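Take this structure, written in structure tokens, and hold onto it; I'll ask about it next.
With one protein chain removed, the remaining protein chains of the complex are shown where they sit.
Note that the chains take the letters A and B in the order they are written out, and that residue 1 is the start of every chain.
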Amino acid sequence: MKFGIQVNEGPYQHQSSDSAYQFTKAALEKGHEIFRVFFYHDGVNNASSLTIPPQDDRHIVDRWTALAKEHNLDLVVCIAAAQRRGMLDEKEAKRQGKNASNLAEGFRISGLGQLIEAGIQSERLVVFGD
Amino acid sequence: MEDEEVIKKFLYLNRKAPYGSIYALESLEVVLIGAAFDQNVSLAFIDDGVYQLKKDQSTDGIGMKNFSSTYRALGDYDVNKIYVDKDSMDERGLTIDDLMNLTYEDEDDDYAEKPSISILTSEKISALMEEQDVILSF
Partner (left out) sequence: MLHTINKSPFQTNALESCLRFARSGHSVLLFEDGIYAALKNTRFESLVKSSLTDVKIYVLVADLEARGMRTDNIIDGIKTAEYGDFVDLVANNKSVQAWL
């Protein structure tokens, strides 16, 4: 079955990104397809390449990147939510005249339409938030 | 993309008050973008979500954008099924007169102006939830 996943909270502050990750992994293990993982609200912070957790903790950002690489996942960060919170890819940083970008590998920034599309194309949409 | 004709029932479920957190505003942004997709859209306001529709919001003193006028524009986006939970209203001592007057023009009825908000019992809202294909919670 085709699932869409929405993540509404950032890493570490709330468990929602962890839960979404565990759910996504379990769904993939059961042979389901993940149409898209959409990061909204503070969830956009799951894509920050500047994240440095303590060494004995899980690396939430890298973990998403690795899962995306392994399963060819579409990890989409909402552009409006991202720009509010200082999350930019290289192209957008250049366009906005900013001197840095911070989008981690495996994520892409796109519009809210991608969330609606995930709702339309997926057979189930599961929301993780606070 | 290839199944552009698929029409699903989308419910936006709002349970949080405005301003104290960004959920109400960013939920509204999804609704506006989603309106372009020609899906069957409903909005439900329950629990503290009903406070989003309170009239007379004035944010000058807190320095935040007053986005309440955007709800009035929903009718122009063909978003006109707005359901408010009666129990949540009663619990908070609110009546329909405390809410913004949201309307739309009914193109099937000579563009007559009609109210978008219905105050429904929990039983009716439950039945509505059950009909949905996609429920976006904020």
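Going forward, contacts are C-beta pairs under 8 Å (C-beta built on N, C-alpha and C of every residue); 3 or more make two chains touch, one makes a residue touch a chain.
As the structure is a computational prediction, the values presented were derived from the model and not from experiment.
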item: Given B:Leu28, B:Ile46 or B:Val79, the one touching the chain that is not displayed; value: B:Ile46
item: Residues belonging to chain B that touch the chain removed from view; value: 13, 15, 46-47, 87, 122, 125-127, 129-130, 132-135, 137-138
item: Chain A residues that touch the omitted chain in the full complex; value: 1, 3, 8, 15-16, 19, 22-23, 25-27, 29-30, 32, 124-130
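The criterion applied here is as follows: only the chains that are shown with their structure count from here on.
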item: Residue ranges of chain A touching chain B (in the complex, touch as defined); value: 6, 8, 40-41, 80-81, 111-113, 115-117, 119-121, 125, 127, 129
item: Chain B to chain A touching residues, read off their complex; value: 1, 3, 6, 8, 10, 22-23, 26, 29-30, 33-34, 36-37, 39, 133-138
